[in-house]
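Removed: one protein chain of the complex. Kept in place: all other protein chains.
Which chain is which? They are A, B and C, in the order written, and residues in each are numbered from 1.
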Amino acid sequence: MITVILQLICPDRPGLVSLLSGWIASHNGNIRHADHHTDEDAAMFLSRLEWDLEGFTLSRDEIYKKVFELANSIGGKAQLHFSDELPRVAILASKQSHCLIDLLCRVNSQEMKMIVPVVISNHQNLKGVCEQYNVDYRYVPVDQVNKLHSENSILEILKDYKIDLIVLAKYMQILSPDFINKYPNIINIHHSFLPAFKGARPYHRAWKRGVKLIGATAHYVTESLDDGPIIDQTIVHVSHRDEVDDLIRKGRDTERLALARALRFHLRRQIMVYQGRTAIFA
Amino acid sequence: MITVILQLICPDRPGLVSLLSGWIASHNGNIRHADHHTDEDAAMFLSRLEWDLEGFTLSRDEIYKKVFELANSIGGKAQLHFSDELPRVAILASKQSHCLIDLLCRVNSQEMKMIVPVVISNHQNLKGVCEQYNVDYRYVPVDQVNKLHSENSILEILKDYKIDLIVLAKYMQILSPDFINKYPNIINIHHSFLPAFKGARPYHRAWKRGVKLIGATAHYVTESLDDGPIIDQTIVHVSHRDEVDDLIRKGRDTERLALARALRFHLRRQIMVYQGRTAIFA
Amino acid sequence: MITVILQLICPDRPGLVSLLSGWIASHNGNIRHADHHTDEDAAMFLSRLEWDLEGFTLSRDEIYKKVFELANSIGGKAQLHFSDELPRVAILASKQSHCLIDLLCRVNSQEMKMIVPVVISNHQNLKGVCEQYNVDYRYVPVDQVNKLHSENSILEILKDYKIDLIVLAKYMQILSPDFINKYPNIINIHHSFLPAFKGARPYHRAWKRGVKLIGATAHYVTESLDDGPIIDQTIVHVSHRDEVDDLIRKGRDTERLALARALRFHLRRQIMVYQGRTAIFA
Partner (left out) sequence: MITVILQLICPDRPGLVSLLSGWIASHNGNIRHADHHTDEDAAMFLSRLEWDLEGFTLSRDEIYKKVFELANSIGGKAQLHFSDELPRVAILASKQSHCLIDLLCRVNSQEMKMIVPVVISNHQNLKGVCEQYNVDYRYVPVDQVNKLHSENSILEILKDYKIDLIVLAKYMQILSPDFINKYPNIINIHHSFLPAFKGARPYHRAWKRGVKLIGATAHYVTESLDDGPIIDQTIVHVSHRDEVDDLIRKGRDTERLALARALRFHLRRQIMVYQGRTAIFA
């Protein structure tokens, strides 16, 4: 059953739920999910509406047209999605395979509705994994003298494969602001409980500090490193018996979970981003 | 700021969100929270709408009248609540004080919006606690020969104090079906992760079974003991080093949390009960 | 660095820690880990000692001989293990691949110290996965008329591959008591928070009961189904928005984690089993 998903953010005012649901009802739409949130501090209204395409009296094109008219009329920003349109996702990875394999398994088992046509890596060791899952593998070494050169290669690949979304599955390179501006949809997994242990080697620093819990944070990537909107955070207990290697090992499990949960929220269009934060309608 | 809270359950059909939100908008209502859920299995629609009373063009009496007309017209069942109407709650306890004190503290600090005029117990040791919090304390010993006698005493107290809701805060007596039918709103805390370890001495049985997690379950009380709709469940890790006494001790913390969370959901009218289950709009 | 791991269970009495550690010290052993537990209820002493083989003045054979003499002298039962002896593990699975792939990945990345020479399944769909990981795959369909026939085929395979440990990674068949008696080391993952929802279709029953948490339990297999000693339990939160399919999906993640954690404890010889329960020295 195909559904239409509308995500809308606009200034708050009375009557918005009625306006939106009324419009859907007037075209014979059967609402599956209706989620709303008012951020009173920001005076913003957030809405996510999902309804059946079947029986709805407007075509896809008409829906697009009308939705953006509606959004404009209330000073809002809308995003529209049809559930049968699977996004094309590029996974960027370095040496570690655990997040990559986890995602490929979830795609394979239909748990995650997306198409992964290509994996890009600055290392060569993940080629075999990609072949197992029939995913193209592209090796783009990092050119230390001219990082721009590597990024341009990646951009070209993204273009070739018509990529909608980038997932950084333990890609241990920092992308330039230029790159990030070109691709607004990038999800990263950071191996700490942000904002604790921003930057490099978080597990080593967590061990040194003697924390009793470690975590992982999945977030959208913005120009300011590790400061993008947080989507999901998971934690795991550690004790004095855990060495740095144990933290890294335990961390792998939380990283996989946080990244998979975040990506699933994204794919189901359950995330609203505003003012550097997310609302998750799940 | 006083709000109106409408909770509605009715057979599912298209247009319900629009119908409800449209009615609120037509009387100038400013919606604060709008939560909906469709249980496709049961073909039921659940809705919780909360809007400002100020500025709404209907009086409380008119709202009552209209809401129940509306509910009838769609074959639904509605509950209406105004946020300034604090329910009168009786807490029933036995010997253990941890849940009772926890609730009284939360009422005291305004974290829980309710009035607790009386505590009823089949033991005498909690009298001092009640005095500290200026709550009446009524001792109703359990008459083993004639349990009905005790229950009648309790019912009279409930009537005297105009009680809306009963909280069983470690009240270790089983209430008769008759009693339960007279009071539809009873919340209990059971000291296990239901449906595991139904019945008596759950911690002893959990210890014997060698489980690695123990839990607590807050639920509405129905005629079938420990089978009422579950509101909240919390867990805590245990190890082989924990004796039964440690399970009981650790359990106290989860019991307090589960009961407090459940009661808060209830007080904020965030719980929808249907078909022996709950939906929590939180 | 190779270590010797001694696990001992015996009746409690004063001087046991001294006796054991004294014996190790007297042969120049450097203890890495020393864990002890006294179950006062059962009057049993449990000990796990791990020390460096290098520098120890006894050979492996002498250690075996002496350890069992020592254990006998105090009425105890000992198990001895050298860290460089990797157990040979057979994984039994049915249709679902998530636990199987998870384990194979962990073996592959050296996170789990074991050898998996063969996977046995009553379905054919996991053959490709096994090939990817260079593991033999053996298809043993369940003979509904004569289950014994299937079990005999499995036993033969286990013998051929010199299997030390069986892991039931979502193997949806019940093994006969006869089979279980022949292989004392079987670890199973049950898809519920035992003892809740023993038996078949636990997610369906959990959904029906309206629980707010679901879980998974890794346990040793004994003759009495789902009643074996519990090794690890994990849980995940669910809400009214989760359908049975969501419980199954969320459950997969907890199943993988519980099974992997339990198996790791086993491989590191951190589990002591006694009186139907486990002590985990982790």
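Operating definition for what follows: a contact is a pair of C-beta atoms (placed from the backbone, for glycine too) under 8 Å apart; a residue touches a chain by one contact, two chains touch by 3 or more.
If you're wondering where the values come from, they're calculated on a predicted model, not measured in any experiment.
> Of A:Trp51, A:Tyr171 or A:Phe197, which residue touches the hidden chain?
Among A:Trp51, A:Tyr171 or A:Phe197, only A:Phe197 touches the chain that is not shown.
> Among C:His36, C:Arg60, C:Lys113 or C:Lys127, which residue is in touch with the absent chain?
C:His36
> Which residue, B:His149, B:His204 or B:Arg241, contacts the hidden chain when the whole complex is considered?
The one listed residue touching the chain not shown is B:Arg241.
> If the hidden chain were put back, which of B:Ile2, B:Ala43, B:Leu148 or B:Ala282 would touch it?
Only one listed residue reaches the unshown chain, and that is B:Ala282.
> Can you list, in ascending order, the chain A residues touching the missing chain?
Against the left-out chain, chain A lists 37, 39-41, 193-197, 209-213, 215, 229-233, 235, 239-241, 243, 272, 276-280.
> Which chain B residues would touch the chain omitted from the figure, given the whole complex?
The list for chain B reads 97-98, 101, 105, 109, 111, 132, 241, 249, 253, 257, 260, 282.
> Provide the residue numbers of chain C that touch the chain removed from this figure.
The list for chain C reads 14-19, 21-22, 24-26, 28-36, 38.
Operating definition for what follows: only the chains that are shown with their structure count from here on.
> Which whole number of Å gives the spacing of the CA centres of chain B and chain C?
The separation of the two C-alpha centroids amounts to 41 Å.
> Could you please state the distance in Å, as a whole number, between where the Cα atoms of chain A are centred and where those of chain B are centred?
So the centroids are 37 Å from each other.
> By the touch rule stated above, which residues of chain A touch at least two different other chains?
Residues of chain A never touch two or more of the other chains.
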